[in-house]
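Showing just some of the chains, left in place.
For reference, chains read A and B in written order, and residue numbers begin at 1 within each chain.
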Amino acid sequence: MSNQNPVFIPGPTNIPDRLRLAMQVQTQDHRAPDFVNTLAPVLEGTKKVFGSASGQIITFPASGTGGWEAAVTNTLSPGDTVLVARYGMFSHRWIDLCQRHGLDVRIIECAWGSGAPADQFAKALAADTAHQIRAVLVTHNETATGVRSDISAVRKAMDASDHPAMLFVDCVSSLASMPFAFDDWGVDIAVSGSQKGFMLATGMAILCVSPKALAAIETAKLPRTFFDFKDMMNANASGGFPYTPPLQLIYGMRESLNMLFEEGLDNVYARHTRLAEGVRKATAAWGLDLVAQSPELYSDTVSAIYVPEGFDSNALTDHAFNAYGVSFGVGLGEMNGKAFRIGHLGSLTDVMVLSGLATIEMAMADLNYPIDLGSGVSAAQEYFRSGRTTPMKTAA
Amino acid sequence: MSNQNPVFIPGPTNIPDRLRLAMQVQTQDHRAPDFVNTLAPVLEGTKKVFGSASGQIITFPASGTGGWEAAVTNTLSPGDTVLVARYGMFSHRWIDLCQRHGLDVRIIECAWGSGAPADQFAKALAADTAHQIRAVLVTHNETATGVRSDISAVRKAMDASDHPAMLFVDCVSSLASMPFAFDDWGVDIAVSGSQKGFMLATGMAILCVSPKALAAIETAKLPRTFFDFKDMMNANASGGFPYTPPLQLIYGMRESLNMLFEEGLDNVYARHTRLAEGVRKATAAWGLDLVAQSPELYSDTVSAIYVPEGFDSNALTDHAFNAYGVSFGVGLGEMNGKAFRIGHLGSLTDVMVLSGLATIEMAMADLNYPIDLGSGVSAAQEYFRSGRTTPMKTAA
């Protein structure tokens, strides 16, 4: 069936044993007290991970894409204007979703590898004196390019012109791995999922919603039922769901929060930074370039790495899988064939990351890439060794 | 945490060990061959359970409600007319969903406990000479009342006036437990889920779609992205999903199909009939009445049973849970307080059903119901004994 090598795709991530066990729940009556008493603290704990006190957590049995749809349909009406920048596959897809829902999408086209263009947002918002723009949509961590955008800069851009638009943020591949400050950044809806930083199976969209966004429900005319915020909030308030809840994921979420809080969110973020920096040291040692254009854009959860001219990144990831049984992220969209990706988020240790680096290094050597075998691994080893103060084993 | 008593809610159902193991899948790259080779036969096998050769299986990481929404948004446009009968909680909810999506919903109000009114459908369709009605929506098994409707009669009603409307059927709590004949009944979209007859965790909406319904996609203007049929079909065709797939459920589905086919669908249906009949024998022995108005409406997956005048069904189900640790279905909607429900579907044996009957009997006696302790159990025992030819143990 499968070997025991970790995956290095940027999600779904490796599920630690503790969470695999937590999700092995026999069927319970979701209308009975056991479940009811489980749900409330899960919602409360999740808020902390978003960095929110005032937000409302809303989850759906769906993927992150469903979360995007929920954000849009609960707060907007056909014809409403939204402002988005396209700088990768996932911002592209969110744009597509908005267009299909009949929104007027003002798109700022950016190079893949760049991040959210706060200055251009500022300009567009300032120009929108009629306040037609109802929401600004930002992908916090563009999984396709390994770029983390500066949400607080976007917030500042919005504040600069005192624009009343809502701020929607896709944090699917950043939440619970990199710091997120829902309240401080003035986010109105943040959308995440169970299968990345939470280290669970795929199947739960997880949103945090501000009071301002909740107020927008009243006027939002896009049709919705499955993804209806109000139905979910009302049902949740009495411990239930408007339909059958994903029991296994709710129990998994409870244990995921336990794990995150036991390690400490700051330690979780620091671990991700360290793992990412190890991968970047290796990349530099190989003489390869990141897709992310500059250090302040580097993601701590995924690195997209250009293959040298004349090489095909798909051949590389195929070979790594076929010859060594290890999955890496393929190049998506514009990056197809040009870049491969190393996911380094979730339940991962230095040791596991080194195995990924050793593997892709062998695969590159097999395909005659101009790299020195071992160079990336030893650069990462050197980095991981230095300044270590706490044991790895708290990682999972 | 929990005891090992079975649940007798009409879903989610008791998950057999074999499927619990099948869903314990470590993360894989969903873009890699292992997953790709898994998906196709799962879709193919599922078609057999729907009784279809020409249909297209489409699944979403969602609940059955999501499946309803997918059915409607992919085939209809705002303002389109649909014809529905309301005879229980789930037909009610589907009506609500249609209304929220801006459809013109022609509702035939029926008594709870009755089934789909084929004759009234016939009349309404015959009167609709302009063919404004785009779809007829029917709940095959109304989980709230324990009523199974005759879909072939509805089809005949449609054929009688040669009406071109599509036929949408909710078979969430009937599929894989009671016979379903998608092709023979001329169904256009049938909607089910993973957590009932398939005995899996909640989280996957499962649809079968006819060529006629697929053709309707082209003109359907209701917005959709997460639930878009085309996106899913295109991605499935190359072995993938348009977003992260629910890996664990797909693998679970593969094993669920193995179990169903090993037992044999006809044996599965016969087992459900036998279990249901045992529950009905017990109900008669108690001197209680089913909500379902007549034998041809009796569901083989759930029985809704009226409590005697002056008793509160909620007190009964609460007591059964608190005193004996067993969950039964509460009375929903109009039946709230008036009826309790015994779910008898999925991975159940005679022996398990007897434990449920023994429990609710004790609970009724504790609350001074006018029943003879043991009467229901012995009636069911007598029935289960007679004419047994094959061993129970093949059940799961």
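FYI, a contact is a pair of C-beta atoms (placed from the backbone, for glycine too) under 8 Å apart; a residue touches a chain by one contact, two chains touch by 3 or more.
As the structure is a computational prediction, the values presented were derived from the model and not from experiment.
**Student:** With 2 copies placed here, how many are in the full complex?
**Tutor:** Spelled out: 2 chains shown, and the full complex contains 4 copies.
Everything below uses one rule, namely that only the chains that are shown with their structure count from here on.
**Student:** Over in the complex, which subunit B residues touch subunit A? Could you list them?
**Tutor:** 2, 7, 9, 11-15, 20, 24, 26-32, 34, 60-66, 68-69, 73, 78, 96-97, 100-102, 193, 195, 201-203, 222-228, 242-249, 321, 327, 330
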